[in-house]
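The complex appears here without one of its protein chains, the remainder shown in place.
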Amino acid sequence: FTNEPTGGSVTLGFNVPQTGPYADEGADELRAYELAVEHLNGGGDGGMMQTFSSKALEGSGILGKKVEYVTGDTQTKSDAARASAKSMIEKDGAIMITGGSSSGVAVAVQGLCQEAGVIFMAGLTHSNDTTGKDKKANGFRHFFNAYMSGAALAPVLAKAYGEDRKAYHLTADYTWGWTQEESIKAATEALGWETVEAVKTPLAQTDFSSYIAPVLNSGADVLVLNHYGGNMVNSLTNAVQFGLREKQANGKNFEIVVPLFSRLMARGAGENIKGILGSTNWHWSLQDEGTKAFVKSFGTKYGFPPSQAAHTCYVQTLLYADAVQRAGSFDPCAVAEALEGYEFDGLGNGPTLYRAEDHQCFKDVLVVRGKENPTSEFDLLEVVEITPRGQVEYAPDHPMFAGGALGSCNPGV
Amino acid sequence: MFGLGKRDLTLFLIVAVMALFAPFILNPFPTDSGMAQFNAGYPDLMQRFVIFGILAIGFNILFGLTGYLSFGHAAFLGVGSYAAVWMFKLLSMNVIPAILLSMIVSGLFAVVIGYVSLRRSGIYFSILTLAFAQMSYNLAYSVLTPITNGETGLQITLDDPRILGVSATADGGIPVTNLFGLEMRSFETLNIGPWAFQFSVGYYVAAVIMLISFYIAIRIFRSPFGMMLRAIKSNQNRLYYTGLNARPYTLAAFVISGMYAGLAGGLLACMDPLAGAERMQWTASGEVVLMTILGGAGTLIGPVLGAGFIKYFENIFSKINDQVVHGWVSFLPDGLEDLVVALIHPFVGKGWHLTLGLMFMLIVIFLPGGLVEGGQRISRRLRRKPAEDDAKSASTEPAE
Amino acid sequence: MGILEVKDVNKRFGGLKALSEVNLSVVENTVHAIIGPNGAGKSTLLNCLVGKLIPDTGSVMFDGQSVLGRKPFEINQMGISRVFQTPEIFGDLTVMENMMIPLFAKRDGVFRLHAIESVESESELRGRAEQMLEDVNMLDKRHMHSASMSRGDKRRLEMAMCLVQEPRLLLLDEPTAGMARADTNNTIDLLKQIKASRDITMCIIEHDMHVVFSLADRITVLAQGTPLVEDVPEKIKGHPKVQEAYLGEHA
Amino acid sequence: MDAIILQILNGLDKGSAYALIALGLTLIFGTLGVVNFAHGALFMIGAFCAVTLNRLLTLSHQVVDETRTDFLGNPLKVDVPYMQDIFGEATGAAIIDWSVPLAILFSIPIMIGFGVIMERGLIKHFYKRPHADQILVTFGLAIVLQEVIKQIFGANPIPTPAPDVFRGSFDFGTMLGFDPNVIIYPYWRLVYFGFAAIIIGAVFAFLQFTTFGMVVRAGMADRETVGLLGINIDRRFTIMFGLAAAVAGLAGVMYAPINSPNYHMGMDFLVLSFVVVVVGGMGSLPGAVLAGFLLGILESFASMNQIKSILPGIDQIIIYLVAIIILLTRPRGLMGRKGVMED
Partner (left out) sequence: MNVRPDFSKHGNKAETAPAFLSVWDMHSYYGESYIVQGINFNVHEGEILALLGRNGAGKTTTLRSIARMDSPQVNHGEIWLDHQPLHKMASYEAAAAGLGLVPEDRCIIPGLTVEENLQLAQIAPPIGWSLDRLYDLFPRLGERRKQEGVTLSGGEQQMLSIARALARDIKVLLLDEPYEGLAPVIVDEIEKTLRHVKEQGMTTILVEQNAVRALQLADRAIILDTGSIVFDGTAAEVLENESLRAEYLAI
């Protein structure tokens, strides 16, 4: 199989955005990867390896081989990400590629890994397509997805804001935005909300005032921002500037919802994030053992708590290493088999399943709210509810995930 | 020979030999040495060198000769890629029809954009081309997703029809781009001592096409057509009153260079069958411009050098992380080691843009003619040594 | 009926009447000089002939065909070449290349995509270019970058570029201004010789009376946009109106 | 109707941002003829002046609060800004609150100095070089600047709010007889609009009622000759550059509360500002301003749902589409001067 490690070491490829708007996420992912490698090689305090339900890993590398890594810059562009991943595979002999912080990149790199015959452990990617219509036998996603966000968020929204609401969606005009809009719409409409309007906004937009201004007058009383990154920061800031949060509509307080939160981004929005509901894959303030261990070792090393991006990347690395260890081989097909249908715990999200049918992880989802009185610059979100896994599960052939096929695993040459 | 003058022939042969032996030349460091990080001789990067070389050569035909600065050239690259991937999806994985279609489609696209944009000159022309390209990019990213697959980029999948090929291989995989069965991604590795040299089919296919493109470019530079283009740059007014219409000449140059870009886009898709919208973004167009100027606009070999330079930085410097830097300086005492790493840190890895920006500035400040000028200066210095007296007497002669 | 017939041409620039009711008839194979004070409209008239300007009213016929509404390059292809008052050459090109372009235009028309042939192989055209350079005494400068020549040399080059096209009508706007005396004399000789050896009609604007009187068969004096007189040189010299408006005491 | 008024208001505001950025660019690009790809970076630096001042004002010392814990379970360290120590809690907080308006004063000398250094140290040598070289060097500079900012401030946006009094929005609708909450407009955006108007007016006055503008224009067309007339054109170019940098920087400072500054905001605006300047017409200040407002308003209209539903994606391309149409129908943009950068 491709890049079978022959010497005393094995090389992993960490492909993260180092430039471009997601560079901070990328930097945090890289920190997590470095930490994971340290732990795998027996350094540090072992982090979540201590709390991981599987005990296959011993801190002596993977299958006794020392873990080394190469890094690359995806620039959050599918092209560049593929080039970078390709060079890791061709030049550096990487046996597994992981990282990315956009669904477009994840899908593109996943496709490449499938063709090249290496395993891809997706980083930050939230679109339904990654494990939906674009799923691949060699690709695995630990992060949650838009459908799960909708399923987790909708009941909380109904509880907080009532079931008789009129929603106005602003959606970033690209694949991820669309799947999220679709998911949130479906979930909220199922609870009785009405969708007044759903407007696509250009990805490159920086000033959203002309999209925000018409909202007030539309009869809507909730604004859903299907935005991420700079888009989210700007649209939320604009919405608050227009005073949406102080307004009344249909006799109710006007509300804003940001379905996908990230703490790093929340920082950019500053004060504006306070009290706003959203969902997230993981948060450092969780109190389970896995989380505590991870936050401790990450915090000690870097001086601040990890982001959800860091968490998912760290976990993906451990999961891969563990799968190899259990399979006893680096062969991608063996690893895939070891991951498929694998149940584990102790990695921060409670009991988790890597579903065989689509290589998506199923676990509890967090609903969070922007904290009113943060105690520190990291303490921006508070967990409102931990939505149990059962509530966010869906059938592998759910229409939002239909089309495409996993195909068969490719071990390469 | 080949209808080239002696100097051109020499240049062409040098380029040909370099292209042929690139796997050796670009891999000077043994695989297990610390410097192996700087090796560029792996298939993907070598392919990129020659493919972006083609793009820059084509761009230079327009910009170097006519002085029309297109700021939307990446659009043709993107269109070429999309055309090629669609060919893979619909027809077959053979690269020949894909390349042909990508050239045809980008050529047609260039006719339309060129016809409109060339009604203006100077900065107005640049902005028109930029506007077209940005429109293409924005649309490809969103509204045209059914054709372009938006953010992810157009990929081949298992359920593509592929009329003349198969949708999926026997073992359920996606078939591979090939030239009559010769797979683009296959390569041979030659191990000599600690060195490992990779010979990739895709690279050699691209390199041969690059050499053909380069040859055609030389012919164009030396042709009456090339001379007309330079005349357009020099004085359009005179040209009009000499009985020549500049418009068809510039349009021809625009279309030719658009087709070069389309060819490059098609080849990119042949090496890696994905066409991303970012290929069309203004930054990508800007990159072509930078490659050409950096290498030396209006020179034959400059653009190829510029393309190599930028791609090298993008691929090699971005991958140097602290771990690697530590590896280099590990012989130093600990404190010093950390200091050196801290000093190097901002310039490599995620700081590769910083280094690139600095290099742009340094080169353009100190080598106004680009890398070619640098090369000339070195060779002049080398040559001057023995012929110093000649040079002196020559420079004191009157100009006439 | 002359080869060039200008009828009732008017041209205004805002409030300024640069040309009013200009009539001019140039007989084939003669040299027709146009003289007149600065700002009289001489260059403007030429501009109307080569398509740089379109007259407000009136007609311009060359060899029975109207030139109005045609593009400059079409007019050139009809056989009209022009030397400008301030030299217009291809500064980035060498002298030889400057000469080749008009030859290509003459042979191939407004556009031909000869992208693969080589300029070097056009030996016939090169021969003609070299011959022409020889005639204007510039052969030794043929590899020179034309922008770095002195002004007089640029003028001569531009004239050579026009002559090498063997136009039927050659328009010269002050061809010898700033030329050294010796070269002025050469130019006069050259133009005379060309006129003798082939069919060519010339319109020449010049302030150097020596040149005008050496070459011209007929002279039109333009003043304030209207033709003052038109006659043979001998008559013009002594014409009182012309002396007053233009020649001054140096006639 | 109300939707239209709302979008016009929006457009005016967007337009004033475009106009202000384009104004600075047109001083350098349309007047000095330098294709300055670092202009966006100047805008960004302006915005980061606001961030920096905010950081300076909030410079703090840490007080350990034993009652609370940080994320690792250690006692929490609370930041107390020196400002509050010096001026007392209320005044100190007010000063911090007003950091963006204060940053205007703070940024002017910085931006002028920056512009002057940039011109003297770099651009000066490029007036006579081809435009392509100018692009390369200024693009390189832009990359360097933004990378430096990124290494200092990180890649994520940094919230930089306007003073509290400007929070909230103004209800125009009630003034015009519409229902409340129909046509509203954030106060800070009104401030931005007014500020833009003042800056534009001041720059116009400076260039219109003094010979400065004429001399610089002449110098751009023909440096040699202007020198022959005894004019030290270099000095005036430097002043012009400093002025342009200040305008760009001020546009950035004031923009900081509207969109949180991030290191690539310059590049985001760069292409757009070139389009605005060229559509306005090279060398024309009124053209740049007019084009800025025009494109701002059209962009706002294009983002209306009623229009988007007929022409999907129109808001993504409207600016470019309009640019193409204008450049094809008017050879030199809206008000361009003949001969400026046409070859």
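Per-chain residue numbering starts at 1, and chain names A, B, C and D are given in the order in which the chains are listed.
In the analysis below, a residue touches a chain if its C-beta (ideal position, glycine included) is under 8 Å from a C-beta of that chain, and two chains touch if they have at least 3 such contacts.
No experiment lies behind these values; they were computed from the predicted model shown.
For the options D:Thr69, D:Thr91, D:Gln208 or D:Thr225, the residue in contact with the chain missing from this view is D:Thr225. Only one residue from C:Ile54, C:Ile116 or C:Ala180 touches the chain missing from this view: C:Ala180. The omitted chain makes contact with chain C at the following residues, 13, 16, 36-40, 42-44, 85-86, 148-153, 174, 177-185, 207, 209, 245-251. Residue positions on chain D in contact with the hidden chain: 211, 214-215, 217-218, 221-222, 224-233, 283, 337-340, in rising order.
Everything below uses one rule, namely that only the chains that are shown with their structure count from here on.
At the centre of the protein atoms shown, by the Cα-centroid criterion, sits B.
Ranking every chain by how far its Cα centroid lies from the centroid of chain A, the top place goes to C.
Centre-to-centre spacing of chain B and chain D amounts to 34 Å, using the average Cα coordinate of each chain. Inter-chain spacing, taken between the CA centroids of chain A and chain C, is 75 Å. Chain B and chain C have CA centres that are 47 Å apart. In chain D, the positions touching at least two other chains are 312-313, 316. Looking at chain B, one finds that residues 138, 141-143, 353 touch two or more other chains. If you check each pair of chains against the touch rule, the ones that pass are A-B, A-D, B-C, B-D. The residues of chain A lying in touch with chain D in their complex are 20-24, 27, 173, 197, 199-202, 204, 206-207, 209-211, 213-214, 216-217, 230, 233-234, 237-238, 241-243, 246-249, 264-265, 267-272, 284-285, 295-296, 299-300, 304-305, 375-376, 378-379.
Interface residues of chain B, counted against chain D in their complex, comprise 63, 67, 69, 116, 119-124, 127-128, 130-132, 134-135, 138-139, 141-143, 236, 282-283, 286, 289-290, 292-294, 297, 346, 351, 353-354, 356-361, 363-365, 368.
On chain A, the positions that touch chain B within their shared complex are 18-19, 23, 26-27, 30, 34, 69-73, 77-80, 82-84, 86-88, 90-91, 102-104, 107-108, 111-112, 114-116, 129, 134, 173-176, 200, 202-204, 404-405, 407-408, 410.
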